[in-house]
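Structure incoming, see below.
With one protein chain removed, the remaining protein chains of the complex are shown where they sit.
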Amino acid sequence: MSTVTDTATRATAPGAGGSAVHRLLRRWPVGLFVLLFLLPYCALEVPVLLDGPVGSAGSLQLLATCLLFGALATGYDLLLGRTGLLSFGHALYFAAGSYATNTMMQEAGLPFGLSVVLGLVFGVVLAVLLGSVSLRVTGIGFSMVTLAFAQAGSIVVARDPGGFTGGEEGRAVAAGFLPSSLVGIDNTANLYWITLAFLGLTLAVVHLTTHSPTGRVWEGIKENERRVEVLGLRPYAYKLVAFTVAGGLAALGGIVHLLLTGGSTPHTTSSEFTLSLLVMVVLGGSGTRWGPMLGGILYTWADHRLGDVANSAAVADLPAVLRVPLSQPLFLLGALFVIVVNVLPGGLAALPGRIREARAARRGAGKDARDAPAPDAPAPPDADTDTDTDTKERHTP
Amino acid sequence: MSPGRTARTVPTARPAEGGPLLAVRGLRVLIGGRHILHGVDLDVAAQGVTALLGRNGAGKTTTVRGVLGLVPRTGSVLLDGEETVGLATHTLVRRGIGYAPEDRGVFAGLTVAENLRLAERGDGEPDYALVHELFPELLTRARQAAGTLSGGQQQMVAIGRTLLNGNRLIIADEPTKGLAPKVVTEVTSVLERAAEAVPVLLVEQNLAMVRRLATHCAVLADGRTAHQGPAAALLGDPEATRRLLGVGRAPSPAIPPTTADDAAGAGRSDRTEADL
Partner (left out) sequence: MDTVVLLTLTGLGLGALYFLVASGLSLIFGLMDVLNFAHGALLSVGAYATWWAASGHLPGAGSGGLGFVLAVLFGVVVGTLAAIVLELVVVRPLYTRPREQVLATVGVSLAVPALLSGIWGTDPLTFPGPEALKSTVGVLGASVPANRLVLIAAAVLVWAGLKLFLDRTRHGLVVRAGVEDRAMVTALGIDVRKAFTLVFAIGGAAAALGGALGGLYFGSVDPGQGTSLLIFAFVVVVTGGMGSVTGAAVASVVIGLVQQFANYYTTAGLGDLAVVVLLAALLLVRPRGLTGRLA
């Protein structure tokens, strides 16, 4: 449903170019958001994409998971694509939100709302503390330190101190600790809306912060940290802000994940978890507005659905050479990722631009090239003439 | 605009004799989305020293790095009439270029002997006799780590490496930068001697040295060629010297100012651009 409207709007846009259409086009995120909001009321069957009707609990659960990871990837890109920080420890803050809230509720016996707030605060404080330490080193050293901290978190969770984390089993939230409106299959729509709200919040936070003065400094840091220093700014403080905001968003995502899955799992502390976020971001298009979200949604969907495809009869009948790779979503995603990194820098978000370019090139390469202003127009014409004169001088000594 | 000019000025088949050894046409270098060179034209004479001059940041080091393919470049660079743009740096160098970079490019953790051995190309007998005759210190300090040498000694290693092979061209980028006057004299006389056998492209700020060595010169300004011609003509004309080089009077043969040259050339290797 949503896709149909979306394509229709897009199709009319480039040709018409009228201001009304243009305005509509600029509002498409709002329209899409409304559509997403209404999905739980939709009884449509989408055969390949989803198992049951869109509004069914199973489909909503998958959709919510997709949206959650879309949001997480968007938050992670605040570091990678906006500030140029390659963190290998983002999972830590996600897991911190989840486990802290879980522990507050079940061990400290605090009410749900307070637990959520404290879980978020814990994640943010952890991000401030570890960020302020990690950011003292730059480049690959930063990546390593974040990886080390995350690994430490992973080990702690696996050791199950005081029985808080449940070790390798993870820890489910027992009935009665969560509000009844957030428990059970009948209430999946509520969880879906919470996830959607989290996605909206993440997109808004990322959009607002990157368009703030701080965001412009982040951009400067990403391009050339030394130049920012020369301007008399302290990159460290700005990077710490980015790290904290991203960490806070991840912690909140962990809390949403806790609600959505009804518990905390140690998988969310692993370095693979961070790496999968990295893959989502790069797949979708790092540093773009919608790319990370798109990558997160597609990755999560593929991860879930490819597993089902693998178990289908069509695949089971294939020879082993084809069946084995096809039955492993992570293999396909990993391979796809390598290909995207190689042939599509900028990720999926860069695809429309690429296609437009290719089309323009086919329409008449010579004409377009001459008409289009050179993006790197090197020199004013008079300066060029200078050089020409010089050349002539030299050739007629 | 650049294709047109390239087509006009690139000779299709230039005879090696009489023409320049190295002919650079319309060399452009783009680093980080910014043009550092806007089209440099440069001829290196088949004999003697050709000096490449210009103020700080004019693009001298980038020109040299562009010629060698150490930075992405477009345009045309003919070595003895053969196009070299498109060749990998190591292939181009093996055609007979010795390069002593601005920062000397000495491997600090390797010994002097190892530094020299790296320059061997396995396609002819390396001329250690010549190198050790010119720089006896390199023999006595052969087993010393190059990082522990003085600046002058490191420069000897850098120049020694260019003399080891039967090169067709030596490129020396500010070989006297930051050296004590006594060492400057020594380096100058070595280059003078080297230039008797091999043409030299010399990037230099020390005009006294240029006066002594250079037969031809080219002046860069803002990433373009501002002047080319016989060295004596330019340096004998105080007005032109001041206009092109910003030098008011003939400088004393002292140490040139050791300010950083081109932003692009300051990075020792592509390593600095790597953020991972």
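When the chains are written out, they are named A and B in that same order, and each has its own residue count from 1.
FYI, a residue touches a chain if its C-beta (ideal position, glycine included) is under 8 Å from a C-beta of that chain, and two chains touch if they have at least 3 such contacts.
The shown structure was predicted, so the numbers you read here are calculated from the model rather than taken from an experiment.
> Where the complex has a chain not shown, which of A:Gln151, A:Asn190, A:Thr209 or A:Asn224 is the residue touching it?
In the full complex, the listed residue that touches the missing chain is A:Gln151.
> Can you work out which residue in A:Arg159, A:Arg216, A:Arg234 or A:Arg354 touches the chain that's missing from view?
Counting the whole complex, the residue in contact with the absent chain is A:Arg159.
> Using the touch definition from the top, which of A:Asn190, A:Thr209, A:Asn224 or A:Ser271 touches the missing chain?
A:Ser271
> May I ask which residue of B:Ala108, B:Ala180 or B:Ala232 touches the chain that does not appear here?
Once the missing chain is taken into account, the touching residue is B:Ala108.
> What does the interface between chain B and the hidden chain look like in terms of residue numbers?
68, 70, 88-91, 93-94, 99, 101, 105, 107-110, 114, 117-119, 121, 161, 165, 268-271, 274-276
> So which bits of chain A touch the chain we can't see?
Contacting residues on chain A, toward the hidden partner: 86, 133-134, 136-141, 143-145, 147-149, 151-152, 155-156, 158-159, 271-272, 275-276, 278-279, 282, 324-325, 327-331, 333-335, 337-338, 341-342, 345.
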